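My structure is below; once you've seen it, I'll send some questions.
Coming up: subunit A.
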Amino acid sequence: MHPFNYYAPESIEEASKILEKYGEKAKCLAGGTDVLVQTRGEKFDLDAIVDVKKIPELTELKWTDSHLVFGAATPCYVLYEDPKVCEKFPGIIDSAFLIGGIQIQSRASLGGNLCNASPSADGICSLIVHEAICVIAGSSGLREIPVEEMCQGPGRNALENGEFLVSIKIPLKDNKFSASYERFIPRNEMDIAVAAVASSVEMQDGKVSSCRIALAAVGPTPIYAQAASELIIGKEPTEDNIKIVSEKAKEIASPIADMRGTIEHRKDLIEVLTRRTISKALERVGV
Partner candidate 1 sequence: MVSTPENKNYKVIGTRPIRHDGYDKVTGRAQYGADIKLPGMLIGAVVRSPHAHARIKSIDTSEAERLDGVFAVMTAKDLPRLGDVVRGNSEESGSEKHLSENVMAFDKVLYKGHVVAGVAAKDQNTAFEAAKKIKVDYEILKPVIDVDQAMSKDAPILHEDYTCDHLGKEVKNSNVAAHVRHENGDLENGFDKADLVVEKEVDMQTVHQGYIEPHSGTAVWDEEDRVKVWTSTQGSFAVRDSVSKVLDLDVSRVKVTPMEIGGGFGGKIPIYLEPISAVLSRKTRRPVKTMMSRTDVFDATGPGPGGKVKVKIGIDADGKILAAYADIRLEAGAYPEAFIEAAAKCVFSCYDVPAMKIDAYDVLVNKPSSAPYRAPASPQVAFATETVVDEICKIKGYDPIDFRLLNVAEKGTRTALGPKYRTIGLKECLEAAKKSDHWKSNLNSNPKTGKKRGRGIASGYWFNIGFKSSVNLSLNPDGKVALIEGSTDIGGSRASIAMQAAEVLGIPAEDVRPSVVDTDSIGITDVTGGSRTTYATGYAAYNAAHKLIEEIIEKAALKWDISKDQIEYSDGVVKSKTDSELKMTLKEIADDPPGGPIVSSASVDLEEAGGGFAVHIADLEIDEETGKTDVVNYTAIQDVGKAIHPSYVEGQMQGGAAQGIGWALNEEYFMSDDGVMLNSSYLDYRMPIALDLPMINTIMVEVPSEEHPYGVRGVGEPPIVPPVPAIGNAINDALGLRLLSTPMKPSRITEALKRKK
Partner candidate 2 sequence: MIKIFLPYKIRETLDVPTEIEAQGSNLRNLIDNIEGMYPGVKDHLVDEGKLRPGMSAVIDGKTTRLGLIHKLDNVSEIHFLPSIAGGRK
């Protein structure tokens, strides 16, 4: 491993300066569960690691009038041990509770999961279906982008040189909203998704007023399957209507075959998991 220096800035400004100075030779460290493994695996030669956990905004969790906001380095356990987050956003909890084992959840964050931009990331689909917003800091201040624009390719994110993710904002919805995330793995934990789906639904007058479906491990990035989601909007959530959506999701999926799964199996799984996650989200809404 290329030897690197360690920085632990205490403010966003300080962090930006270090990141800008080192450019591609620096990476942020949140939980380290990806970046340290990749650095050791010589995916990149770093001169600096910037530990962002001492910046207050990166680990705080707060509720505004319109959003749940949590720092990009907030470990998974903070989310699932927070009763209000569990109650309002069980779909987010689905993800936070199954990334790695307990040891990993003590350190890994949804922000890190997002920046790592893995096609099979467990956190990103859930964020997409919650219409999450990324708050990004750079030398010119803060900017916001929708979460679905963050991933650009396997391991490639939308951050520019010197930028880093500060926090994630989840818009608050009324009570008729819920979501669910389910992945398929051959084991029962400690595995990478062969295929995964997050679905969210909002209900109005017995009909689906909004729906978002996102797919993982079936493309170069997690996919917002908008064309599938739209097929159920304005309709009753019947088995047949759900089936139509899930078939469309399957069509959208464009996986590769690798050691974790075959193309056919992955596509089939998308159909199954779309059905199951929509049903679960509906159950959570109380349908």
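How these were chosen: all candidates are chains of the complex that A comes from, given by their letters.
Convention: contacts are C-beta pairs under 8 Å (C-beta built on N, C-alpha and C of every residue); 3 or more make two chains touch, one makes a residue touch a chain; residues count from 1.
Since the structure is predicted, the reported quantities are computational estimates derived from the model, not experimental observations.
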item	value
Single touching candidate for subunit A, where 1 or 2 all sit in one complex	1
List of subunit A residues in touch with candidate 1 within their complex	1-3, 184, 186-192, 194, 258-262, 264-265, 268-269, 272
